[in-house]
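Left out: one protein chain. Kept in place: all the others.
Letters A, B, C, D and E name the chains as they come in the text, with residue numbers starting at 1 for each one.
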Amino acid sequence: MVESVFMAELSWPEWQEKIANGAIMFIPLGATEQHGPHLPLNVDVILPTAVCARVARHVGGLVAPTLQYGYKSMPRSGGGQTFPGTTSLDAQTFAHTLRDVIRDMGAHGARRFVVVNGHFENAWPSVEGLDLGLRALRQENITDVTAMRLEYWDFVRRETLDRIFPEGFPGTELEHASLIETSLMLLLRPDLVAQDKIPQEGRANFPPYDIFPAPPGYLRGTGVLADARGARAEIGQWLMDDHVALITAAIVKEFGL
Amino acid sequence: MVESVFMAELSWPEWQEKIANGAIMFIPLGATEQHGPHLPLNVDVILPTAVCARVARHVGGLVAPTLQYGYKSMPRSGGGQTFPGTTSLDAQTFAHTLRDVIRDMGAHGARRFVVVNGHFENAWPSVEGLDLGLRALRQENITDVTAMRLEYWDFVRRETLDRIFPEGFPGTELEHASLIETSLMLLLRPDLVAQDKIPQEGRANFPPYDIFPAPPGYLRGTGVLADARGARAEIGQWLMDDHVALITAAIVKEFGL
Amino acid sequence: MVESVFMAELSWPEWQEKIANGAIMFIPLGATEQHGPHLPLNVDVILPTAVCARVARHVGGLVAPTLQYGYKSMPRSGGGQTFPGTTSLDAQTFAHTLRDVIRDMGAHGARRFVVVNGHFENAWPSVEGLDLGLRALRQENITDVTAMRLEYWDFVRRETLDRIFPEGFPGTELEHASLIETSLMLLLRPDLVAQDKIPQEGRANFPPYDIFPAPPGYLRGTGVLADARGARAEIGQWLMDDHVALITAAIVKEFGL
Amino acid sequence: MVESVFMAELSWPEWQEKIANGAIMFIPLGATEQHGPHLPLNVDVILPTAVCARVARHVGGLVAPTLQYGYKSMPRSGGGQTFPGTTSLDAQTFAHTLRDVIRDMGAHGARRFVVVNGHFENAWPSVEGLDLGLRALRQENITDVTAMRLEYWDFVRRETLDRIFPEGFPGTELEHASLIETSLMLLLRPDLVAQDKIPQEGRANFPPYDIFPAPPGYLRGTGVLADARGARAEIGQWLMDDHVALITAAIVKEFGL
Amino acid sequence: MVESVFMAELSWPEWQEKIANGAIMFIPLGATEQHGPHLPLNVDVILPTAVCARVARHVGGLVAPTLQYGYKSMPRSGGGQTFPGTTSLDAQTFAHTLRDVIRDMGAHGARRFVVVNGHFENAWPSVEGLDLGLRALRQENITDVTAMRLEYWDFVRRETLDRIFPEGFPGTELEHASLIETSLMLLLRPDLVAQDKIPQEGRANFPPYDIFPAPPGYLRGTGVLADARGARAEIGQWLMDDHVALITAAIVKEFGL
Partner (left out) sequence: MVESVFMAELSWPEWQEKIANGAIMFIPLGATEQHGPHLPLNVDVILPTAVCARVARHVGGLVAPTLQYGYKSMPRSGGGQTFPGTTSLDAQTFAHTLRDVIRDMGAHGARRFVVVNGHFENAWPSVEGLDLGLRALRQENITDVTAMRLEYWDFVRRETLDRIFPEGFPGTELEHASLIETSLMLLLRPDLVAQDKIPQEGRANFPPYDIFPAPPGYLRGTGVLADARGARAEIGQWLMDDHVALITAAIVKEFGL
């Protein structure tokens, strides 16, 4: 059996031993969601999994199987549920999945978790799932668990954003299927990127509210919210380097490694 | 973008087009569960995913992202929840996940589903999830959906079993981490099989009841319920050939392909 | 007040005293389900209740009120939900009922449970209900409970099956409204058996998958899955003798009586 | 097969035929609850079942299997959950059971329901269960269902109460395990009444509030809330005659029989 | 900041200090429900809030924000859900709200609760919510909580009712939007009472059952169930005086103030 940071590739005695030695469990939260005509539906699975694997190697942690289905996509941050292929869970289903995973791993000895979100809309349901998971463990009188929860894209240096967006970073929310995600995919899975299909529109401009059903013109036809033109693997590398370095540093600090 | 049977690797327009053309959606149901000291925790993810991919190629279908966490392991069929690494969902969480996936895909046009179970204990919660999913679609006035649900291991010819078990096939339930699963893993992911760690015990002998907590001697220490000695990739190939041929035939018959 | 093994027929001080003395609580799980044109809808209530009463007398136990509604009938094992009269619960409703019953009895001092299933499809939801019930008790810091869970039909000697099926026992799953259940009903409630209405078909032959909606010919028109011809009360007595003797022996062994 | 008003004793074709002919489905709601030292735990099962059977015979209806477990007992009306033997369901479990039963019977053609409550505390959860059941049927586009819901004890003539309580009827709420229920049990199941154990206390006197945990002296030690002395089968007959006549009349009026 | 009995008007250090000193938390349960053509939809919010505020001042307690939406209105006690403006919660939603409020306040140190119901139909869901709340606290090992639950209208002296209804008090259930509630509103919020719109009908006369859908003539057209004519603020003051005095006395007794 190969040495692996992926829990799924270990046998149970191997997992047990690592956990008994204090290994941190990383839980990547993905989604199956449209990412424009040039990217596959699994962008939000690939990216947080890759970040987790790299950080886990640095800190001696293990990566749990990535949640493949995420919380419902919203028009302003992911195109919305009306896009074909976007396959999502009710909030309770998502939160209960995370709760159950944490409960079982905690029952088997895991005491340190890092929940790494890769899909914007998962943020709050993952807060709930984590809260319910820690509650479930307390109810079994397991009270010495520490858990971090983060969005990987928040771990980037100002300088990196300035380098990528010389005219100013327009903010995370619209970075859906756009320059950042496309660059990371070019780094990680260029075989799944159809660069010739990158839309030639500019940035979407949403009003500051949700509305159902979406009025004509509210949704972006392509599902891309900002601009993916100019994406390069090199940019993906800059971002990945930041994500790994900064998340690693945060974990080292908080877990006293 | 590559041609792929995996929905996750398609862009949304590609998925939409295939579904509009009647592509069957395969939904593999996996688990993260101990499989003895010689197999990884993801056996029940890898096997149904591989079966689905092969069948989907035959019938022009698509494979949804595999559910990574399954229903609770039972001592008599999977070793039970007390094995470290076995990370499972409450029945409601599992069933709601399948319900939500079917609801969203149905809302986006999918009309033919094949739910392929790869973990013994998923059987009944997947019945419930499928029933709730079809109910949810009916509640949205989508009533023309057809869905099959199966355990892949039931699709094997008598002759094949006789060839593998010349002294008689002892039945599916104990085939956990044993000859069949080990052979299939040797076929598909030999890098994840530690043949030198295959237990040298014989077959487990369970009484016909569950008991909690398990009394001394009730659980198998290794997590292997039958005998994995003699596993070979060739046997895995025989089985896989049967699974693919017989499931394909059933689908062709029922969906009138 | 009569001496009774039925909890329902005791006053609360009588129940309390027996439980304080360590009486085992039997919980029979029934169903309201079609059993062909010759048997009533309550076969799955009558049979496990009768088994429990007999075993309880042997071991000084008490029988809780039988759950009257079971989990959804499946075509391959019970005819399916489309048969009129089959009235079933969602999995969560069924599991929560069992959870609540165990929680309350545990709170009142019961520490030993035997859950006796009388309806094939109840098997897994009863696993979940038992697991949730034991969890609920742990959450109230009640941790010294032991619980068995079984299908009564699994407790039969090979010789008995050979005597009943000289040409070989075709397996439990299709024994719905067939020779075994009809014989047991002839033993217990012959007034409810219409022997002249026993279908004259042979055994059903199901493919190894579920399919919804059932295609033409998939469902058995009568609701009888195997053959009930030849049923006799004497056969029922053979079976009942085995059920009672073997379940009693298992309980004596596991509870150290 | 005998002619029976009990659905459970019919075969599925018999049930189907009666329902197709417009038979009203009666659903009795029982409980497993302490009823003092002189009555068994199943009083609230026996009484509504008996009422339903009698009324069903009058109006050509059928009686569904009685729910054996009810909603939580309250101190002021049933002694409270701290009495051993009182085994109850969470409100959601109870309501969902009723919902599921109505949904399935409605799906199979039942269009007229009478829900007959036999346990004080079931009143509101049965309102919820009925509401959820009708909603579930509407969601399947079944909209022509009529349903009554009643407590059987409300159907009694003033004259009868005056005859039983010459000094004035003290009200339903405390009639737990007292004169009325004991008399009805003497009528129906005298073998289960231990008249020598009827407490010799008078009527309980509760303050107009619930309090948890119950302070000393708040709960009645015997579980009997009023006075059962003087109970006679004849009184039970007067009551039963009223129940049957008045409920029958109400059904005839509302269903236009 | 003003001195206030309303928790909502305190800062967190002020709330914390009072709770640390043993302040009783009052939780008023309201509703948004039709109250005839002469009263606003918030009668059931205003009345219990006012009672709580007055009692809290007497006993040094604090009043939590009133639940604004109640359990479903029933025809016999509130007109039923078909009245426009009656906006209600499913039982589970209502019960879970109360559970969550009690859980959080208990986690922050509150140990004494008085749940004051102002809407008839809230009675049983509030029993459930309180039970679930205390269970949730036990699951966090908080076991020293005392909680009362009451309907404020039950705290009235016989003499007062005799004074208001010289011909005899007809009972609580029909006192919906009638003399009592109208008088209390004239006391508390005369600006919201349209005395000229008080219906000139007499008292409703309901049969002793619920029926869905309501047959013609079953529902009261105005939503007023009894007679509101003759309502006066002075009557409201008599009632309020009783409510405050008697509830205060009960609390003093039970909490040993």
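Simple rule for what comes next: contacts are C-beta pairs under 8 Å (C-beta built on N, C-alpha and C of every residue); 3 or more make two chains touch, one makes a residue touch a chain.
None of the values given here were measured: they were computed from a predicted structure.
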Missing-chain contact among E:5, E:39 or E:239 belongs to E:39
Only one of E:109, E:170 or E:207 touches the unshown chain, namely E:109
Which listed residue, A:56, A:147 or A:204, touches the chain dropped from view?
A:147
If the hidden chain were put back, which residues of subunit E would touch it?
1-2, 7-13, 15-16, 19, 32, 34-42, 45, 64-69, 81, 83-90, 92-93, 96-97, 99-101, 104-105, 107-109, 191-194, 197, 223
Kindly note down the residues of subunit A that lie in touch with the hidden chain.
71-72, 74, 90-92, 95, 121, 123-125, 127-128, 130-132, 134, 146-151, 154-155, 207-213, 215, 250, 254
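We take it that only the chains that are shown with their structure count from here on.
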Test of understanding: which option in B-C, D-E or C-D shares over half of the contact pairs of A-B, residue numbers taken as the match?
C-D
Which whole number of Å gives the spacing of the CA centres of subunit C and subunit D?
26
Centroid spacing, where centroids are CA-atom means, of subunit B and subunit E in whole angstrom:
54
Per-residue multi-chain contacts in subunit D, two or more chains:
90, 92
